[in-house]
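One protein chain is absent from this view; the other protein chains keep their places.
We just call them A, B and C in the order they show up, numbering each chain from 1.
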Amino acid sequence: MAFKERLTRASEAKAWYGELPVESLYTVGIAGEKFFRTLKDEGKFLGTKCPKCDMVYVPPKIYCERCFERLEQYVEVADCGTLESFTCVHIGLDGKKLEEPIFVGLIRLDGASTCIVHKLGETKVEEVCFGMRVCAVLKPKAKREGSINDILYFKPSVK
Amino acid sequence: MGNRVAIVGAGMTKFVRRAQETGKELCFEAAKMALESCEMTLDQIDAVALGTAPDTFDGVHMKGEYLSDGAGAFGKPYMRSYVGGGTGVFSVIQGWYHIASGIIDTCLVICEEKMSSYQPHPQGAFLTIFDHTTERPLKPNLLWIFALEMNRYMNTYGLRKEDIALVAVKNKNNALDHPAAQIASPVTVEDILKSEVLAWPVQRLDVSPVSDGAVALVLTNESIARRVTNKPVWIEGVGWALDTTYWTNRDLCYPRYVEEAARMAYKMAGITDPRHQIHIAEPYDPFDYKELHHMEGLMLCGRGEAPQLTVDGVTQRDGELPTCPSGGLLGVGNPIAAAGLMKVAELFWQLRGEAGKRQVSRKVRRGVAQAWGDLMQVGTVVVVGI
Amino acid sequence: MNDRVAIIGIGATQFRSISPDVSYKELMFEAAVKAYEDCGINPRKDVDTFVTCAEDYIEGTSIFDEYVPDQLGAALKPMHTISGDGLHGIATAFLQIRTGQFDIAVVEAHCKSSNMLTPDGIEACAQDPIFNRPLNLNTHFIAGLEMNRFCFETGITYDQCAKVVIKNRRNALNNPIAGRAAKLTLDDFKYADGISCPLTELDIAQPVDGAIVIVLASEKKARALVKDPVWIKGIGWCNSTPSLESRNWVYPEYVTKAAEMAYKMAGITEPMNEICFAEIDDRYSYKELQHMMALKLCCECGAGRLIEQGVTEINGEFPVNPSGGALGMGFLYEATGLARLYCAVEQLRGNAGKNQIKDAKTALVQSWRGLPTTSAVVTILSI
Partner (left out) sequence: MKKQIQKDVTNIKQAQSEKLTPDPKLLRGIGLSTDDFKKGKVLTTHWVADTKYAWDQGIAIGRYLEGLKHGKILGVECHKCGRKMVPPRIFCECCFKPIDNWIELQDTGTVNTFSLCYVTWDMKRVTEPQIPAVIEIDGASKGMGIMHLLGEVDPKKVYVGMKVKAVWKPEKEREGAITDIKYWKPIK
């Protein structure tokens, strides 16, 4: 046996409590800065285009992750797109059950090759389906901070 | 030693206190520059080896995964190695065994650190390297452990601070010629001795600055190396060793783990007389005394003798054994893992005669780079030659 | 150069939901002693290189590397961390032995998941801090999105996913070290709490504590030390993108690429015919099916039919996770891949007891690093 001794009473088993204190301030980066500034000031979505792979990254990257080209061509994409997947999240960040579940979607904006992950709003479980058309609902301009949360949610587009 | 492995390209970002780029973007910039330096493209790379130190700096759990797209790992075999401060040099060892195994022909080696993300000060992240139960409740900081080691070192050999400070003077001045350096102002021994006492005997200018940055190398097997460059730099020996966790049970005056790692690397490289068979050294210098400590561990001089070599000018660029001609961590900056890899990049440039103003006077054919890490515990050593 | 690499020793602790009687060091020591005993080696003398697989946030310690060498017998020896799954560690040891510089390598991975008081908060730190984390979502949402899309595209039903859970947790009943064995029926799924629809609590492998140590050796040493080496015929590993935005949400092509690398090395052209059974990642129920497809372990008809027809049962044509998988044995974070490997070696050695598969000669073992990663390793073992 590996040990010559073992704990034999439940009262002997103790734990030491502590944490890994991490507070972070992240810069949004070169591409992120362009993306969020444009979203904040103009309410528009920017992506970067890789001419070689014919990909439009939204949010943008300064590189194509597939071919490693430096991407410098910023293109505007639509604020509406298609729902590629969705889920209804019942637990929060603390693992506890949420009072109100949160709708989350994977949205491919028109003109983009990639999808944005965001919340869905102004909709019901029964309505949501694959391929549904959705549009971004942004915070009022004055309240935007240059964050992914400048988008409040995506809602079904009325047509 | 298995298949021969060569370094054929190198790239890096500037080392800065706070970078605007994300960690991914820093990785990309260094990798792109390394690939372009040897006119290779990502599709010619078989595997990617990443090195980066604690996740707490960047503030991302599974940091290796997070950085992978910037590191060019899309659709490729990719792994992150990690030995604390020793990571930078270890990542080259990681690249080496990828290729020496015969399984991988070309490997991109990248190291990144974005320490500035940690708030309020990156040093705070080091609290969590101590034992959670028996040490952390004492609220230690990283300086403690260096100060304790430095004091033990000085005490054992009766060393003077002014002699140790010469290392910082040399390295910070060497860094004036490094285009990527974070600190570019000359210092004197007086400046160092007058600088703020942080944790005696450690003063402000004895310490390397915290930095953001990334460095990348391209490694290939022999046949590819000969096709992409006429000046491959060969990895002749590698070694690493990790000592016991119980750092307070060891004599801190001598880094035995560095010696073990060096012995392994020298054996592989066929080196029997390191002092004469090695022409240039890049030992790890996060603190000035550390360079001395590590020169002794690397057996480039006897125990307690490194300060005298420094006083005698042997370790200057025009000396007999140029040491940290790059400017080291003290001068160029210390984005932990990236700083270690920068040392190997420096040897690559020096051995190829491409270091410009930093080029050492003597002809150099073989060099050693070394990094240190963990709780005064790990040594990683790479010997390269042409 | 050493061409062939074998697994010669394995050691594991019991997998338990909590393990308050031992510290992580003591847990690792127990597994290490068992592994060294298994192949009759002394780590202080015989082992050339050690690899541990761990992540700092899981341990609650920065540079966790520091706390590993002593209990493995690795003090003042070559040892380092791979921040990856245990199978990444196996790949590392494999490469190191292949260089010809090392004959015996040890790979360790462990899990003290019970020591994490805020696992959801810890896992959230793996999300992209700029584009994803500010949404404040529990990380399981990624699996919910993926499962939904995957089932929609492939026609796999939620019942078929549930059957994976039933199979694996039942298999675990006969696995003495498993920590999450249970006898479930489809009815149980009706009452399961939703986590991120269509994902329920029963679809998620639950964490356990445990440690695993594996000893690898060059052919020369393996033959000298043990009678029954298990050979690593092939190994492959691969990443896709960490970005949720640009990844493939249906098909894990990184698993396929890792498998192709391993198959090529092992000379396997028809995986389903040449491999006897598989231990693959099943952190989420649908993942077993998704991974089978990516590994090319099912025909065009898809993995859903195979589970319906009982093909992947222990007595089926192609058993998958006869050990009970992560669903039945418990999820061990970075040690999960080594748990799969441990059980595959037991099978190949004929030591799997009631779960023994007849004439098991070649096995596939696969791991995935969990959310939000796209990082997988595949290895082919044979006797």
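A few points about this structure:
We take it that a contact is a pair of C-beta atoms (placed from the backbone, for glycine too) under 8 Å apart; a residue touches a chain by one contact, two chains touch by 3 or more.
Note that the structure is a prediction, hence the values are computed from the model and not measured.
Shown chains touched by the hidden chain across the complete assembly: A, B, C. The omitted chain makes contact with just one of the residues C:Y24, C:Y158 or C:Y333: C:Y24.
From the options B:G102, B:G124 or B:G304, the residue with contact to the chain not on display is B:G124. Only one of B:I7, B:M40 or B:L205 touches the chain withheld from this view, namely B:M40. Annotation: of A:T27, A:S85 or A:T123, A:T27 touches the absent chain (contact as defined above).
Within the full complex, the residue among C:R133, C:R247 or C:R369 touching the omitted chain is C:R133. Although one chain is not drawn, its touching partners on chain B can still be listed: residues 10-21, 26, 29, 33, 36, 39-40, 43-44, 59, 105-106, 120-121, 123-124, 126-127, 132-135, 137-141, 143-144, 147-149, 151-152, 155, 179-180, 182, 196-202, 212-213, 223-224, 226-231, 244, 246, 248-252, 345, 349, 352-359. Residues of chain A that touch the chain left out of the display are 2-7, 12-28, 30, 32-33, 36-37, 93-94, 145-147.
Considering the complete assembly, chain C touches the hidden chain via residues 19-27, 29, 36, 42-44, 57, 60, 69-71, 73, 75, 112, 114-118, 120-122, 124-125, 129-130, 133-134.
We adopt the following convention: only the chains that are shown with their structure count from here on.
Counting C-beta pairs in contact across A-C and across B-C gives the higher total for B-C.
Inter-chain centre distance (chain A to chain B, centres taken as mean C-alpha positions): 36 Å.
Computed centre separation for the pair chain A/chain C is 28 angstrom, with centres defined by C-alpha atoms.
Multi-chain contact residues of chain A, defined as those touching 2 or more other chains: 18, 20, 22, 24, 26, 28-29, 32, 61, 65. Residue positions of chain C with contacts to 2 or more other chains are 56-57, 60-62, 125, 129-130, 241, 243, 246. By the touch rule above, chain B contacts chain A in their complex via residues 18-22, 24-25, 28, 31-32, 35, 41-43, 56, 58-59, 69-70, 72, 74-75, 117-120, 124-125, 127-128, 132-133, 136. Those residues of chain B that touch chain C in the shared complex are 1-3, 22, 53-56, 59-69, 73-84, 90, 94, 96-98, 100-104, 125-126, 128-129, 131-132, 239-246, 256-257, 260-261, 264, 268, 373-375, 377-378.
On the side of chain C, the complex with chain B involves touching residues 1, 50, 55-57, 60-63, 65-70, 74-84, 88, 91-92, 94-96, 98-101, 122-123, 125-126, 128-130, 236-243, 246, 253-254, 257-258, 261, 265, 369, 372-373, 375.
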